[in-house]
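The other protein chains are all here in position, but one chain of the complex has been omitted.
As written, the chain order gives the labels A and B, with residue 1 at the start of each chain.
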């Protein structure tokens, strides 16, 4: 290869690199800005926005967040709702996935097609009717009201069915020759092998529930029952008049940081889960 | 524990496709029986039917005169070693072996005793606390066999258990299996498509092809007196030479004539045969290579295969027919050489168009 070709290549690489760096700045700058604002006194910010770039910084906004806002209550609600939904989804999906993948019963294939059809039903299509049903059952502003709708999602069943199908059938057959019952085969032989799928599905479900906005907005109208997403939204409605931008930003950082840390730890699973859910 | 197994008029279909047709077979206690056949012949299906993993569409299977084909797999008192071993990946070797015993409520003490005994026999006490993923192919194989042994089954079923091992390990394991059978004195059924495994392991071989049993017999019976042309061609390497022939039944023994004018005197009684088309068959070791002009036919050497203890000679006869003969290990014959071929009439076979066989020396 000639020297000019190498130079041309290096130049092209630099242009691409510059573009990627520019995009990374776009990704990071708003977050840094928000963190910066969260560390400033409100009065100072109002006088001069550029004051973000120099001292004095303060943790007062974070102290206020921890002390005065309902953020802990909302985090608690979010943990209960997301945790409950995740646990429920794992149980239901594992059982049903095993049933569809390994057991035979009348009408199984038709049922599975119907469950697959559930993948194509968006939440919005059932929102109004669900709300009415839950009104009649007085489920609104309760934990079951926030958890139960998510249990009807087909994705977990679909994922677990695929996963169970990928486990060699000889294992079931060996276990049958070993006198194990159907449930024992499920519980002792196959379920331990689905841990990676459980992790993927669990994280996906938890993340989805944690970030869900529409259903909690409609169902949890009582401030005590707000999830973190709804609670955060409720404080930003009257923006400038509220406790101040710095306070709002501290709250945002406070709410966003845990999920970002979880993401850094479970990155591999989260990426698999989210991409897997998209492609199905 | 041991048991005899009786298979009576068993048939099996997968959808519209028939895989086994009206098949009967009785296996005596303590016998080592090998189901041998090409892939798709139904041998694994038959084994899985005995295990209870496939339904029996018609007919019956009985163990010790008790019908078992309506029992679930676990209640039949048999153990199976799978081709893939099917070890439980998340359990240690010890737990793999204990699982089946725990399921029927055997006490921990007895379980431990049996596991220790089995692992001693298989020389693997040091592997008990490992998981299958930490074992080599041969070790997994042992565990699979150990998992079968601890159940003290009435019969052992092996579904091509050696096919995932490399050549050297396969030979060694074959010998160990033979010793294990000696030691346990248990009924064993072994499925394979490898004729060497069948010949070396079996008390009796069941040769299967195309939904049916072709022949049942001891390894040497199968080899020397194949019941059908299929068996003759399937067992033995290289495959038996087959030549279309016409018969001269004027003498007490039949003389066969090939298309090229070559004739061979056999020791097959002519009164057993009818006037129709036959195929002459002879194994390569019964075709001796002699100097040109001194045999029943002359041919030009196409290919030489030196096996060490003997040399296979692929010779082309005048009419284009290729015959495989054999010569001593250090044969001086070279490719392009003209050689003579001497056919051993005492070891020759004839096959009718329907595939039925006649052998030299049959009365």
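In this text, a contact is a pair of C-beta atoms (placed from the backbone, for glycine too) under 8 Å apart; a residue touches a chain by one contact, two chains touch by 3 or more.
Heads up, the rule we're going with is that contacts and distances are computed from a predicted model.
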Listed names "Rubrerythrin", "Cell shape-determining protein MreC", "ATPase" or "Sugar ABC transporter permease", with the criterion being the UniProt name of the chain not displayed: "Sugar ABC transporter permease"
Chains in view touching the one left out: A, B
Contact with the hidden chain (one of A:75, A:151 or A:199): A:151
Hidden-chain contact residue, picked from the options A:30, A:76 or A:196: A:30
Full-complex contact with the absent chain, from B:21, B:60, B:248 or B:285: B:60
Positions on chain A where the hidden chain makes contact: 9, 12, 16, 19-20, 23-24, 26-31, 33-34, 37, 45-46, 49-50, 52, 91-93, 95-96, 98-100, 103-106, 108, 111, 114-115, 118-133, 135-136, 148-149, 151-154, 157, 173, 176, 182, 186, 207, 210-211, 213-214, 217-218, 228-230, 232-233, 236, 239, 245, 248-249, 252, 255-256, 259-260, 262-264, 267, 270-271, 274-275, 278-280
Residue numbers in chain B that touch the chain omitted from display: 6, 8, 24-26, 49, 52-53, 55-58, 60-61, 67, 69-73, 213, 215-217, 227
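FYI, only the chains that are shown with their structure count from here on.
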Distance from the mean Cα position of chain B to that of chain A, given in whole angstrom: 58
Residues of chain A that touch chain B when the two form their complex: 168, 170-171, 173-180, 184, 188-189, 192-193
Partner chain A, residues of chain B touching it in the complex: 51-53, 72-75, 78-80, 82-84, 86-90, 99-100, 103-104, 147, 151
